[in-house]
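Shown next, in structure tokens, is the structure this report addresses.
All protein chains but one are shown at their positions in the complex.
And then chain A:
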Amino acid sequence: MNLLLSLFGAVAQGLTWTTFALGVFITFRILNIADLTCEGSFALGGSISSVLVVVFDWNPYISLLVSLLAGMAAGTVTGLLHTKLKIPSILSGILTMFGLYSINLKIMGQPNVSLIGKPTMISVIKDMLPSATELGIRDYTLQTSVVFVVSIIFSVATIAFLYWLFGTEIGCCVRATGNNETMVRAQGVNTDMTKIIGLAISNGFIALSGALVTQTQGYADVSMGQGAIVIGLASIVLGEVLFFKAKNFAVKMTAIMCGSMLYRIIISMVLRLGFDTNDMKLFTAVVVAIALSIPNFLDKKRVSVRKEVHK
């Protein structure tokens, strides 16, 4: 029972991070940019959402929307640094992330903000339901169920929105930009614009995820985004392993959602085996490094086979 509960908890947590992984997917796989802004915009989403709820008593759901817009602004800054000031993309992301650390501290006024005693997006719904004792289940189970339902709605809605967006004329241009900028410009599209759009959308959903995570875990922390890109990459890579035959764009994104859940399941299992929590980052880094390098070796093999055929 305990095992099942912790699995359920891991799945729910994975779902709150799905929009994050999808955001990383947009930059890393579609735009072909490793965008480190995400670590800052994730914490930005958390900071804004927590402060709006704690200090300004806003509805937690409206705070999510503000977080999304703020994340888009952060992505736009990275995009402008990269396209207009010609700073390499990875450095642009690092600069924005670095600056966001101070901004997040300014927003929160302290390194972390607790939502205890305030209505969160989870407690608002829990209040509408009968209590856990009335239902005859543990409070943790009820809490996790609400998190599960709310975040699966957000994840599916995000997938649906992105599927639509990247199928539109503008979305197609963003996809093509990650493929071949020269061609996109030759077809009369401003590639500076498509890159900025991609970065803005990506970081918008990353900030939304930061707000979701903050609302479900009950606090925001200025360093909550630290190393987050690796978790996002792990989710993408795990999803690609799970659905290696996926061609359809919606299926690919669903795969990432599953990858995000699988990542949390693996971590919770490894922790149950008695490993130190502090070792998890190293563990994740090694797994991602291996998973990202495997396709390269497979490609090499394929190329050499082709060469031999030609001989």
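By our rule, a residue touches a chain if its C-beta (ideal position, glycine included) is under 8 Å from a C-beta of that chain, and two chains touch if they have at least 3 such contacts; residues count from 1.
We adopt the following convention: contacts and distances are computed from a predicted model.
Q: Choose one: "Molybdopterin converting factor small subunit", "ABC transporter domain-containing protein", "Sn-glycerol 3-phosphate transport system ATP-binding protein" or "Oxidoreductase". The correct choice is the protein name in UniProt for the chain not shown.
A: "ABC transporter domain-containing protein"
Q: Of A:175, A:195 or A:264, which sits in contact with the chain we cannot see?
A: Selected residue, touching the omitted chain: A:175.
Q: Looking at the whole complex, which of A:117, A:136 or A:188 touches the chain that is not displayed?
A: Looking across A:117, A:136 or A:188, the contact with the absent chain belongs to A:188.
Q: For chain A, enumerate the residues touching the unshown chain of the complex.
A: Contacting residues on chain A, toward the hidden partner: 167-173, 175-176, 178-180, 182-191.
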